[in-house]
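Here's the structure, in structure tokens; my notes come after.
With one protein chain removed, the remaining protein chains of the complex are shown where they sit.
Now for chain A:
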Amino acid sequence: MTNKRSGHVILGINVLVLGYLPAAWKTSLLAKDAFIDPDYWANIGRTAERGTLDALFLADGPLLGDPAYDANPIRLEPTVNWGQVATATSRVGLVSTASSTFNDPFELAERLLSWDHQTGGRAAWNVVTTRGVNAARNFGMPDIPFRDDRYDRAREFVDVVRALWGSAATGRDIDFHGEFFDIKGRLRVPPSKQGQPIIFQAGGSPQGRALAGRVAEGVFAAELTKQQAIEHYRLVKNFARGNGRSPDDIKILPGLLLSLGSSEEEARRRSDDIHDAGPPSYSIAWLSQAIGYDASTFALDEPFPEEVLGPVKDSQTFLGSIGFRESIITQIRKTNPTVREYLKQTRYTGSGHAGFVGTPEQLADHIEDWFHAGAIDGFNLQPDRLIDGLPVIVDELVPILRKRGLYRHAYETETLREHFKAASPTPSF
């Protein structure tokens, strides 16, 4: 390949509590309550730092899904969780998801900047608008606002938060009057080592991408194919340009679900074993939520009904992620699998987020390919099970990437903002 990109990729880890697969908790390597054990979390932080990784990411929402078979719905509050991990680490970035729908912008701005200060400038806020009626009912609301309303609020919410972070540096009050918020005041939190937290945006809806282009410095994307990823990469970078920003000001990191082994066969066996140890109703329920149809009514050995593959009937009330849905429908149309085949295939190709099953060497090839193709600035890697999956990334994948000149040998920067700035610039397109 000619005109190879210079510099290194960004590597984040999406810490889906114990791992993205529901049965991750069943390993004898973990105590039954590892998800609330500070030593478990500190170990994740220290392991990531051993690999000079850029960031650890935590999803979040103010609601509880059924934790009967899976630790994924269990959530310590991310700024507290990462605040504790920050004391066991010194360089790895820490990304907390927080809802713009179910917080007050003053309180959240103060909490995030305080946490950024305490981490030595390693914090990022992943802005989400939160889906689901169960979250609304924890805040006295009968249902969540429509998608457009949530994003209108998110836009204003982010503006208020940024203005308040600015007030901490200037010492001057803001006097904000908008559609949703009226705030006169200032933060008295000391500015952090990186000034203020990085802003992340997750998701692939048009409103989400527009928000990212305007304010985000990182995007946690969902991409199944390289071609689609290249298109979205350019789209979001162009949104940034359209907002008077440099494309380098925004880093694109798609998620990548991982099962790694010393051979492809071993990796597949590991993936199969952890999948088989989890409940099948999960993949059917997940698919139902993701595509907006009750998949338990589909004949398992028939192809997907055509009406399922059409556009979302009402994007305002659709509870899933539009970006995930788009990825899934594209994938189904490509191979026209039966429902059972699709549910089994997604063990290897991912669902919403792309999946990867193979060796660290093959994963390095994949990262290198997408990086030089101009599809990514890095990946947000999502191990099947973190306790023994993260060490493979750190001790086997990272050294391969280093040998290829794609990753740093030691931390050369301190703050998360500096880590991002030191990464490879955006290729021309």
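Everything that follows uses one rule, which is that a residue touches a chain if its C-beta (ideal position, glycine included) is under 8 Å from a C-beta of that chain, and two chains touch if they have at least 3 such contacts; residues count from 1.
Going forward, contacts and distances are computed from a predicted model.
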According to its UniProt entry, is the unseen chain "LLM class flavin-dependent oxidoreductase", "ABC transporter ATP-binding protein", "Oxygen tolerance" or "glycine oxidase"?
-> "LLM class flavin-dependent oxidoreductase"
Of A:26, A:162, A:372 or A:402, the one touching the omitted chain in the full complex | A:26
Touching the hidden chain, out of A:276, A:294, A:369 or A:395, is A:276
The one residue from A:83, A:121, A:320 or A:360 touching the chain left out of view is A:83
Among A:69, A:318 or A:411, single out the residue that touches the unshown chain.
-> A:69
List the residues of chain A that touch the chain left out of this view.
-> 23, 25-26, 31-33, 36-38, 41-42, 61-64, 66-71, 73-77, 79-88, 101-107, 110-111, 114-115, 117-118, 134, 137-141, 153, 180-185, 187-190, 275-281, 283, 340, 343-344
